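Note that this complex is displayed minus one protein chain, with the remaining chains in position.
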Amino acid sequence: MSIRTADDYIASLRGRTLEVYLFGERVAEPVDHPVIRPSINAVADTYRLAEEDPELASTPSRLAGTRVNRFLHVTESAEDVVMQNRMQRRLGQRTGTCFQRCVGMDAINALYSVTFDIDAANGTAYHARFRSFVRQMQEENLVIGGAMTDVKGDRGKAPHEQVDPDLFVHVVERRDDGVVIRGAKAHQTGCINSHWLLVMPTMRLGPEDAAYAIAAAVPVEAPGITYIYGRQSCDSRALEGGEIDQGNASFGGQEAMIVFDDVFVPARHVFLDGEYAYAATLVERFTSYHRRSYVCKTGLGDVIIGAAATIADYNGVATASHVRDKLVEMAHLNETIYGAGIAASHESTPTAAGNYQCDDMLANVCKHNVTRFPYELARLAQDLAGGLLVTLPSDKEFESPVTGPLLQKYLQGRAGVSVDARRRMLRLIENLTLGRNAVGYLTESLHGAGSPQAQRVQIQRLMNLEEKKALARKLAGVDAAVKDAAAESRAQEPGPCCSPPRASRSRA
Amino acid sequence: MSIRTADDYIASLRGRTLEVYLFGERVAEPVDHPVIRPSINAVADTYRLAEEDPELASTPSRLAGTRVNRFLHVTESAEDVVMQNRMQRRLGQRTGTCFQRCVGMDAINALYSVTFDIDAANGTAYHARFRSFVRQMQEENLVIGGAMTDVKGDRGKAPHEQVDPDLFVHVVERRDDGVVIRGAKAHQTGCINSHWLLVMPTMRLGPEDAAYAIAAAVPVEAPGITYIYGRQSCDSRALEGGEIDQGNASFGGQEAMIVFDDVFVPARHVFLDGEYAYAATLVERFTSYHRRSYVCKTGLGDVIIGAAATIADYNGVATASHVRDKLVEMAHLNETIYGAGIAASHESTPTAAGNYQCDDMLANVCKHNVTRFPYELARLAQDLAGGLLVTLPSDKEFESPVTGPLLQKYLQGRAGVSVDARRRMLRLIENLTLGRNAVGYLTESLHGAGSPQAQRVQIQRLMNLEEKKALARKLAGVDAAVKDAAAESRAQEPGPCCSPPRASRSRA
Amino acid sequence: MSIRTADDYIASLRGRTLEVYLFGERVAEPVDHPVIRPSINAVADTYRLAEEDPELASTPSRLAGTRVNRFLHVTESAEDVVMQNRMQRRLGQRTGTCFQRCVGMDAINALYSVTFDIDAANGTAYHARFRSFVRQMQEENLVIGGAMTDVKGDRGKAPHEQVDPDLFVHVVERRDDGVVIRGAKAHQTGCINSHWLLVMPTMRLGPEDAAYAIAAAVPVEAPGITYIYGRQSCDSRALEGGEIDQGNASFGGQEAMIVFDDVFVPARHVFLDGEYAYAATLVERFTSYHRRSYVCKTGLGDVIIGAAATIADYNGVATASHVRDKLVEMAHLNETIYGAGIAASHESTPTAAGNYQCDDMLANVCKHNVTRFPYELARLAQDLAGGLLVTLPSDKEFESPVTGPLLQKYLQGRAGVSVDARRRMLRLIENLTLGRNAVGYLTESLHGAGSPQAQRVQIQRLMNLEEKKALARKLAGVDAAVKDAAAESRAQEPGPCCSPPRASRSRA
Partner (left out) sequence: MSIRTADDYIASLRGRTLEVYLFGERVAEPVDHPVIRPSINAVADTYRLAEEDPELASTPSRLAGTRVNRFLHVTESAEDVVMQNRMQRRLGQRTGTCFQRCVGMDAINALYSVTFDIDAANGTAYHARFRSFVRQMQEENLVIGGAMTDVKGDRGKAPHEQVDPDLFVHVVERRDDGVVIRGAKAHQTGCINSHWLLVMPTMRLGPEDAAYAIAAAVPVEAPGITYIYGRQSCDSRALEGGEIDQGNASFGGQEAMIVFDDVFVPARHVFLDGEYAYAATLVERFTSYHRRSYVCKTGLGDVIIGAAATIADYNGVATASHVRDKLVEMAHLNETIYGAGIAASHESTPTAAGNYQCDDMLANVCKHNVTRFPYELARLAQDLAGGLLVTLPSDKEFESPVTGPLLQKYLQGRAGVSVDARRRMLRLIENLTLGRNAVGYLTESLHGAGSPQAQRVQIQRLMNLEEKKALARKLAGVDAAVKDAAAESRAQEPGPCCSPPRASRSRA
């Protein structure tokens, strides 16, 4: 019953009884809704890539004993973590949008080690349950969405302090065979096009928040779930009939609010239940993976660089030195993101559970650059596009017998470039900088996997300031009068490197 | 018959027979079209401001012998030029968009001095004609749009070299009483909501381009003109019925392509006709004014700073140090733009014709910062807004009996802040950073009045590099061996300041 | 007995009995000390400019009833404030360093209005005393240094809370005819080359700090004062004999710690004594002037741009597009500083005392950019200089019969450019980016007139956040449901501009 192809995947989504609301109405069949379909196409492309380039998008799994889709793989080496990044960049290049499957991949890997640690400390049996769940997903080759971000209410208050206890997902009832949960998760990327959701707590919890310490797998179509589809800039262009004004008609992202109205979860799908002290660990391991997963944006960066270069070419200015220089700057920024991300993956170290966890400092550095550089790439792309980017008439004008010929006459540019090619390229840049995929390329780059300040807090924790201060004191001669450099250096303490895992690795 | 109020103005636009096309169809009455109306409201607000704050938005005119709207005023002092900037910022604050009337104001002032110079050199009589035209506009209190940017075809070729001679507006026929023009102007901000258009050449012209050296006033409803309305990000939200999802439902910008299909212009409305050598002068004077007119964006900046502060407040994080710091950075950048702009105006000097022309270097510096800083303000505003900015469901969901209550329950934030207030503020930030007014706040900031490279070219021309090199050689002692600082300084040449107009003023 | 020329000025400094210490020894005659002399030359150039360009560097004074040096002038119009900036830029261009006379100029103007306000509130007679003092300075044409920055001790404690009460300058004894003060002022720019010092408190004071609320004029050679000269990067090159390795052998800055060891001040020279509530006012008015005085750095910017352009020329790469682009960027940043500074001056408004005070927001914005952009100019200048900037052998090598010929052979560049010209230009860039004048161009740009955070605090105070929030609420329709743009705008409150002085001016 395993899904094998992109078509299989799309077929698997049909006929499900989901409560999905968009523009105030229940959606009969999400697969056929023009606003929703591009986000399904994006996930479908992850299957297609596995068909076309199995080395990149699938891998042998010890857990499954067979080859599995890389999005469902529990990493077995640093190279496995690196290969996720390569796959992510490729999919960003192919779709020009968020393909929505990384949350699940990163959640699997975080829960894998955290369930192991909880069991080791508490004698629970979450890890075996979780391995069994993952094996099932691998066998059926399903899509898992992660559901972490609670709606949060008043941000100055803990979950149990909120005026409404449901503002964080929590257990409202315990039965013999499982638990009942209530609450809502906001900004859920890729849920309606998934098969399962991994529900996880969203932040550090205290003893009084124990009912909020719940992690569990839930089928997307479980009774009691309502999906409220978020709107995006220019989303309704998908309803206009034409393709060109959408910019990227094939692919898009998807974000919805998921409301859990007393959803039952059987015990075998519960992976954390009350061990509040592990909520922070789970969030940290997940965000560490997920922050370097944002190298996917370098794939979108490749698309926007290509689009900017193409429109410069169409405008006849491709050889101007300032144009070339802007393209180089775009590439430099894009590869700077990639460098930190793939470095974080290469520097992965094994967890107690045996899977590999990326370097936390570099993962945060990667994501933090993602909160800045795509905005600069977008600005430079708009610079190279020219003002027509935002004054181009609608597709319908080009089809009109009155205005169509006028536009064909007056929008001609460099010889050999069709007016249509030019406007398609402009609409693609609009799509990535103002339109639907600007949501994924810009705002999601800012807030996904934690807003900028979240990375700064984590960088502050990881930066080993005391060690750095010791380096400075030694060289300044503060700790002791330094008479002889040789003598001084001999006495030197072992010499801290930037972060403990790295330092220890350098001796391994 | 003079327009006095905002309502007069709106009434004046009704019932005209304009050929306006939008979404493939002819628009029956632009005033009532929901997509077009916000741009009419923005111009109306310029009249309203003149009613409410006459000191700011109107001024006594020597030319008219009476008080006139400031947008129609020929500047009589540096203070007049400064007051334009104050008015522009205020209107930016009031409308949160481009109010579209500056092109005409700047065109009037540029043509005023250029027609004077042409007449002085050639014995022509353009200046008197032009004064007469401006007086009429002042008396009737009309809106003038400027029409400069030709569609340009192949950017590597001069007008007369294009495969189609119409790719720049030019004279196609000469009659006893006037000329007939043909061509198209792209990206025309504020045309359908104007009464008259000032057609001007778009760049430096040579002798073979003499037919393209044409400046003239044309009524907006002149026979032969077609307007093709440009589409903007999220423009169709204005057609959805609700107000909230528009973000700023009252005000918006307007850009159209204007096609001149053999439009007749009587001689009394022609202000340049064949004097190709003055095309560059006209463009330079106009862009100099117009580049410092971009201080209007600091008014939009005030709105986006206010919106970012408000949403931070609604989210309950207004006192976090990083939030306050980001708001300070936004204000600093916004005021940096304002400083250079208003400095350019303060440093105005009289032209031979007697009106005042701003400092060209500082005007270019102002505009060049406008091509950068609004993007950073937009990024910071999105940072403070949080991810809900792009995942918020549509207005219709809030009205739905099914999803409305769920959203009211789950989107509550800090006590005392309504969900509606929160989403209105988010939609305003979306409007300014991704939606309709992102067009005016971002992309127009980049390309309006010349793309970034145009300012760099002008800064290079104006930077007096040889004088700066002389300063360095003198201090380095390259020009002569320097033995005694006193002797050396005494021999010093008069000491160049940064630009000739300023240097000369410092001695006046 | 008035000083008229630069030579007069230098003569006036000779033979004074100052306690000046440098490199551990008392300096016999500062005027002849090679390390100190360049800073005297810089002040001398302010006199020389007044001789050469009296319009720029002197002005008629109502107070004196005659023409006075502009550094001693109490401003009588906004144009007077603007002219200070023009003069500052010119002197920066001429000297390539801090010419050290602005603190006095800005202190005069701040004390002028503050003494007036104190008298008006308290019935004291400081203002007349102060006018009398200034008149004397004008008549004798003397140099006034300002002494504000206390050494401060523990920055977390108020003056009266310090373990040593002398860590802020304070009154230690009261006599019939005056007061005795004790304490020390750090980082005093231009003191040994001044004739008088204006001692002022450094920060907001409370009632318990009343003894610290002291402002007074003290002659530089008053008994009890000790000057401890600060060392600068590369200062000792002035002792090596040659000129070239200094980079800018003629001009430099000067900073010293001034220790007041029970210095008597007669009552007629006391301008604030115990009115602690005015300490903050004085500091704010002074820093407001002084922050926009940092446009002087655009004069140094002109020199470094000129030097960078010259070395690019010498290296034979002046026409490379990236070289030209870097020079344009340098000019753009430099003029951005200038724009905000001169705008602050143009926007000056009269104080109750009648002199003119610049716009505080723009002054802070100017200074805040000065804390950033010179570092970027320095980086770009080093980029254009090439690595030889830091690997060039010493001047003595060029004079050596062994190595001199080798260097002449191997350091030749473009034909027609002497090796000496090339190294002089490199040494000038080293001087401004790493050497003595890097102190003035970089670090002083950062900390002089308040460190960056001081400007941010002030920008936060001035940014009118509540008004900006009201703008956003109105446009978002939060305050009221908005049905009709016309009706809504009519009801609009008076429309706040960016800052109260400006808003009121727009109606004047």
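Labels for the chains are A, B and C, by order of writing; each one numbers its residues from 1.
In this text, contacts are C-beta pairs under 8 Å (C-beta built on N, C-alpha and C of every residue); 3 or more make two chains touch, one makes a residue touch a chain.
It should be emphasised that the depicted structure is a prediction, and the values quoted were computed from it without experimental measurement.
Chemist: Where does the absent chain touch, in terms of which shown chains it meets?
Modeler: So, spelled out: the chain left out of view touches A, B, C.
Chemist: Among C:S12, C:S233, C:T281 or C:T349, which residue is in contact with the omitted chain in the full complex?
Modeler: C:S233
Chemist: Looking at C:P34, C:G153, C:G206 or C:P219, which makes contact with the chain not pictured?
Modeler: Per the contact definition at the top, the residue touching the missing chain is C:G153.
Chemist: Residues of subunit A in contact with the chain that isn't shown?
Modeler: Touching the chain left out of view, subunit A contributes residues 6-7, 10, 38, 41, 44-45, 48-49, 52-53, 55-56, 82-83, 86, 89-90, 93-96, 243-244, 247-251, 298, 302-307, 309-310, 313, 324-325, 327-328, 331-332, 335-336, 338-344, 346-347, 361-362, 365-366, 368-369, 420-421, 424-425, 427-428, 456, 459-460, 463, 465, 467-473, 475-478, 482, 485-486, 488-490, 492, 494-498, 502, 506-508.
Chemist: Provide the residue numbers of subunit B that touch the chain removed from this figure.
Modeler: Looking at subunit B, the ones touching the missing chain are residues 321-322, 325.
Chemist: Which parts of subunit C are in contact with the chain that was left out?
Modeler: 21-26, 149, 151-156, 163-164, 166-167, 184, 186-187, 226, 228-234, 236-237, 240, 245, 255-257, 259, 315-317, 320, 322, 371-372, 375-376, 378-379, 382-383, 386-394, 396-397, 399-400, 402-403, 406-407, 409-415, 430, 434-435, 438-439, 442-444, 446-448, 451-453, 456
To be clear about the criterion, only the chains that are shown with their structure count from here on.
Chemist: If every chain is a node and every touching pair an edge, decide which shape results: line, ring, star, complete or other.
Modeler: Contact pattern: complete, every chain touching every other.
Chemist: With centres defined as the mean C-alpha position, give me the subunit A-subunit B separation in Å.
Modeler: 39
Chemist: Can you work out the whole-Å distance between the CA centroids of subunit A and subunit C?
Modeler: 50
Chemist: Would you mind pulling out the distance in Å between where the CA atoms of subunit B average out and where those of subunit C do?
Modeler: Spacing between the chain centres: roughly 37 Å.
Chemist: Send over the residues of subunit A in touch with two or more other chains.
Modeler: If we look for residues of subunit A contacting two or more partner chains, we find 322.
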